[in-house]
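All protein chains but one are shown at their positions in the complex.
Lettered A, B and C in written order, each chain numbered from 1.
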Amino acid sequence: MKQRKQIIDEMKERVFKANLKLPELGLVVLTWGNVSEINRELGVIVIKPSGLDYSQMTSSQMVVTDMEGEPLEGGLKPSSDLKSHVILYQHFEEISAIVHTHSRYAVSWSQSGRDLPVYGTTHADTFYGPVPTTRQLNNDEVDNEYEMNTGKVIVKTFQERQLSPLAIPGILVNGHGPFTWGANPNEAVENSLVLDEICSMAQLTETIMTSDNFLPQYVLDKHYFRKHGKNAYYGQK
Amino acid sequence: MKQRKQIIDEMKERVFKANLKLPELGLVVLTWGNVSEINRELGVIVIKPSGLDYSQMTSSQMVVTDMEGEPLEGGLKPSSDLKSHVILYQHFEEISAIVHTHSRYAVSWSQSGRDLPVYGTTHADTFYGPVPTTRQLNNDEVDNEYEMNTGKVIVKTFQERQLSPLAIPGILVNGHGPFTWGANPNEAVENSLVLDEICSMAQLTETIMTSDNFLPQYVLDKHYFRKHGKNAYYGQK
Amino acid sequence: MKQRKQIIDEMKERVFKANLKLPELGLVVLTWGNVSEINRELGVIVIKPSGLDYSQMTSSQMVVTDMEGEPLEGGLKPSSDLKSHVILYQHFEEISAIVHTHSRYAVSWSQSGRDLPVYGTTHADTFYGPVPTTRQLNNDEVDNEYEMNTGKVIVKTFQERQLSPLAIPGILVNGHGPFTWGANPNEAVENSLVLDEICSMAQLTETIMTSDNFLPQYVLDKHYFRKHGKNAYYGQK
Partner (left out) sequence: MKQRKQIIDEMKERVFKANLKLPELGLVVLTWGNVSEINRELGVIVIKPSGLDYSQMTSSQMVVTDMEGEPLEGGLKPSSDLKSHVILYQHFEEISAIVHTHSRYAVSWSQSGRDLPVYGTTHADTFYGPVPTTRQLNNDEVDNEYEMNTGKVIVKTFQERQLSPLAIPGILVNGHGPFTWGANPNEAVENSLVLDEICSMAQLTETIMTSDNFLPQYVLDKHYFRKHGKNAYYGQK
């Protein structure tokens, strides 16, 4: 059995590399993003430190916390968005990694307040339905425990619309930006990339289209289940 | 006479390199694209494996199939879009290579459901007329043999509109994205690049233009035939 | 105590590096930008020379002037926008560095004549309210001491709207482009990057949005003061 320390070191390495991928993929400028990973057996979350320059950051600086987001090792302060991650991990038991960015196209949709419609198979390959945009938080939710309430409004949006976080691995927070998740940091980053790309495509499509042209439900089914679930046949194995 | 094995190895090399060009040219992120080549004399098609990371891929992993798309050598699974390629090769006898991508601007037009109008000579240099967008597939076509039916709706679109796959070396599949083709993998990739570029230009033009300004037919004729056919005078030789 | 020469050499180095960052970050093509820094104790301003190729420029070529913008060392001519910087330094005593660019999205907003509305937290993290656009200068202001009057219209805009240059570290000059500032050249460059990014996001948001969706004042408060002022908790320390 692997030692606790070794497992956590590997988490730090994955979280570190996933954070570096964000600027590489053009999803983050400056320090506008963070990645975390959870290990529920060990009871730990690993997340990027707050406001650190990506070019200076090292793997060992990743912050280790317990399941409530309390730091376990001292060191640097965790990302200020940590409490949002904690809430998502508590309610979305199927997920093991979370990414938050301010990527241009996903933020632009978030700022519009609209859900992201399904216009094509690029969307359907990863998101099984429209990507929801949350409501705006109210004054009280912002003044008290803002980051926790950001997590809660995401969870509530999924509950009220009866959505599955596995089927829709991301959301747009109104006036803020995207959160995505996955089975590991890499998958969560890929979902951020997909979400930004389909936000850009949808924006362009709406400027081109002269009458509504949503993707039919049966194409959404086909493309999503071609890649996901027990009958998937995309990719190797 | 070249050995069968040598010819197939050269096909693999060309298909491999053409696949790598797609992310280099900004036409593909993640694994969103595939290139194939056919050799009708040998009765083989070579295509990218399904869902493989471009940075890990090697030339020898390219998948060899017969003319129906049945793998001949074992190894990896072919691209899930292979059956669309097979149908196009069966009906478009003039073409030897096919490219499918989810490039941003061509997908955005595909999602709009509109044909791509001819607004300029950049378009006319490669596509002799509007680039058609197919109709949406119906429920039955999607549930049964989806990839084959994607190929068939492309072929039907060309037949119904009496278009030549040589004169219009690509199409937009409604709600999905572009397919292009050519005499070899390189030419098919170039046609993908041109299609994405002219989709972006047309989108911008429509936001600028205050009254319709389609390219006159005689300029389309001039530019297309300046580069194609027996009276071409563009390029060397 | 550091020698005057050493302090000025360090200013030159910071101004030089900050200028080079502008093309690296995609904020400047050709010679369309300039950075300056002031040291009020020493009574000197250091600024980029006028119209010099970034790839040829050296740290020692940075121009040193007095507090009125009069060159102190001979050498190259200072940036033609120097007099705008001088006016800003005279009236905004809290700032120590200024950046001017012709970055694409910030210029596009400047050219529209509209203020930049607050649509999201990306904006709120750096600018505490809408980014103002100045009025157009009148004929007289342009014909006589144009660059000085550009500085003056910026100052007047802040005065008339009772804005603080610390809370709003930048402005859009009508028909021209952005000026940003900060505590040092690096911070002023970052504010230019943020301003260009939020201009692009706002433009996209307005094409997506179907009804107004401004960021509520309490979210603006929350995000701005999460990063700024004595109760800030973003970042380390």
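Everything that follows uses one rule, which is that a contact is a pair of C-beta atoms (placed from the backbone, for glycine too) under 8 Å apart; a residue touches a chain by one contact, two chains touch by 3 or more.
No experiment lies behind these values; they were computed from the predicted model shown.
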item	value
For the chain not depicted, the shown chains it touches	B, C
Residue, one of C:92, C:109, C:158 or C:181, that touches the chain absent here	C:109
Candidates C:85, C:123, C:152 or C:176 - the one touching the absent chain	C:176
Residues in chain C touching the chain absent from view	29-32, 49-52, 76-77, 80, 102, 104-105, 107-114, 136-137, 139, 142-143, 146, 174-177, 203, 206-207
Missing-partner contacts on chain B, residue numbers	25, 119-122, 190, 193-194, 197, 200-202, 204-205, 207-211, 213, 215-216, 218-219, 222, 226, 233-236
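Quick note on the criterion: only the chains that are shown with their structure count from here on.
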item	value
Touch-based graph of the chains, sorted into line, ring, star, complete or other	line
Between chain A and chain C, centroid-to-centroid distance (C-alpha), Å	33
Chain B and chain C, separation of their C-alpha mean positions in angstrom	47
For chain B, residues that touch 2 or more chains besides their own	none
